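One protein chain is absent from this view; the other protein chains keep their places.
Entry: chain A
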Amino acid sequence: MSYAATHDQHDDHHGAPKSFFQRWCMSTNHKDIGTLYLIFALTMFFIGGSFAMVIRAELFKPGLQLVQPYFFNELTTLHGLVMIFGAIMPAFVGLGNWMIPLMVGAPDMALPRMNNLSFWILPFAFILMLSTLFLPGGAPAGGWTMYPPLSLQGGSLAYVVFAIHLMGISSIMGAINIIATILNMRAPGMDLLKMPVFVWSWLITAFLLIAVMPVLAGAVTMLLTDKYFGTSFFNPGGGGDPVLYQHIFWFFGHPEVYIMILPAFGIISEIVPTFARKPIFGYKAMVFALACIAFLSFIVWAHHMFAVGMPLGADLFFMYATMLIAVPTGVKVFNWVATMWGGSMTFETPMLFAIAFIILFTIGGFSGLMLALVPADFQYQDTFFVVAHFHYVLVTGALFAIIAAAYYWLPKWTGNMYNEFWAKVHFWNSVIWVNVLFFPQHFLGLAGMPRRIPDYNVAFANFNMVSSIGGFLFGASQLIFIGVLIHCAFFSKKKAADRVWEGAKGLEWTVPSPAPHHTFSVPPVIHDEELAHGNVHA
């Protein structure tokens, strides 16, 4: 290690280091670490997706055909954990890593080595968690929420608890890094209320992460001690209560839901103005709506537990607080629509995914409102309606936003344009099959089909078959995505301009494509008209 007298300690001014190990395992570069995060997330997306394929294959027909019920439960549990902690969250952190320093004019993240540690914890955490599939006790099978007493009865709990501890450490460090970057590393003149909405969304998300990941760590630690060290937190015989776990878990779990959607809101708020060629409508309202949603997320957790037997007053409070969230969320949806209103729109793939997001996420939001109603929820609780709801907000919501972001910034990352034709093939296949996959699940749930079961009444056969067909084709469509990505990164002949999209604004478009290994080593000068949302003071 050199201790040069300069303030810039980089020993690689002229680009990335040559050695593979040095570049990817010892990195302090936000772009390389962002790339690692994104590749990791994509890998986990396919692992979690393959679990989903087996689940849908088993549910293709009534009766047991492919897998044993216990293995089916292991798959539903791991599918949830892998997709949430392995795919969606790391993908957002990867996007944040890549884009936040570029968007605020910083040379890198505030704490680059910790950034590298945050990433490298993750592959190990998932090795620990997925290894349980091959261990004598089997993988956790009590659902991703790990409710006791069920979760205490399976084997391998210790591995999963420790894996979650590792993921929590990684998330907290990542979030601290993002907050420090945004608050401390902005270029002079990049005021808080001039930042892109994506950066705002990550600032608020990072706060949520630091606030709730330790609470999850506490909850799973209590599971651990209840199982292995004889404590009674969740044992009524000893004065505890299994419902206590649900309260602590969902105090984490509900903000976690917004951790997985607020950065998506930020992405859509970048893409829609670009392709509508208009500044975002109501910039400040968008920022305040994000903050409102984050605040409300802390006081609505028990709407996941209406059927558990809480006092009526609690049910009512959580119902009304939950419905309140529709207000700031409505502000966001209307502002996206208003941004498009009267714009000169074009429909490149990122915009197509963004528009699909707005429509389909809103469907997921509406089914959320239905679930928020206590009397209705007594009917919907633990049915496929819930499954349909959260897949609309997470697949057509969070995942579509991530894919939109990938297409939007891919030319900036690789320097090449992706193939627009195949990207559109990917889009139309995704958007059609995802609805064939999840829309019938609403009807299944309303008709009373419970979630997390490998077998069901023959009355549910038709819709399940339709859903499974949609599932297989949606899964297959994602292979097109891989093809487009590989083609763009390695084979595309079409070079991207610095300002990849005609209407794109923001600092990230002022650097060359592909973005050089180091950017903004000297703080850039900010011109207000460069910023994505125009002059907010006007």
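The working rule: a contact is a pair of C-beta atoms (placed from the backbone, for glycine too) under 8 Å apart; a residue touches a chain by one contact, two chains touch by 3 or more; residues count from 1.
To be clear about the criterion, contacts and distances are computed from a predicted model.
Trainee: Which of "Membrane protein", "Maltose-binding periplasmic proteins/domains", "Carbohydrate ABC transporter permease" or "cytochrome-c oxidase" is the UniProt protein name of the chain not shown?
Mentor: UniProt lists the chain left out of the view as "cytochrome-c oxidase".
Trainee: Of A:38, A:53, A:199 or A:212, which residue touches the hidden chain?
Mentor: Touching the chain that is not displayed is residue A:212.
Trainee: Determine which one of A:72, A:200 or A:233 touches the chain that has been left out.
Mentor: A:233
Trainee: Among A:70, A:124, A:295 or A:320, exactly one should touch the missing chain; which is it?
Mentor: Checking each option in A:70, A:124, A:295 or A:320, the one touching the absent chain turns out to be A:124.
Trainee: From the list A:22, A:68 or A:344, which touches the chain that is not on show?
Mentor: Among A:22, A:68 or A:344, only A:22 touches the chain that is not shown.
Trainee: Quickly run down the residues of chain A that touch the omitted chain.
Mentor: Listed in rising order, the touching residues are 1-3, 6-12, 17, 22, 25-28, 106-108, 110-114, 116-117, 120-121, 124-125, 127-128, 135, 137, 155-159, 161-163, 165-166, 169, 172, 175-177, 179-180, 183-186, 188-189, 210-215, 217-219, 221-222, 224-225, 228-233, 235-241, 243-244, 247-248, 251, 309, 311, 518, 520-523.
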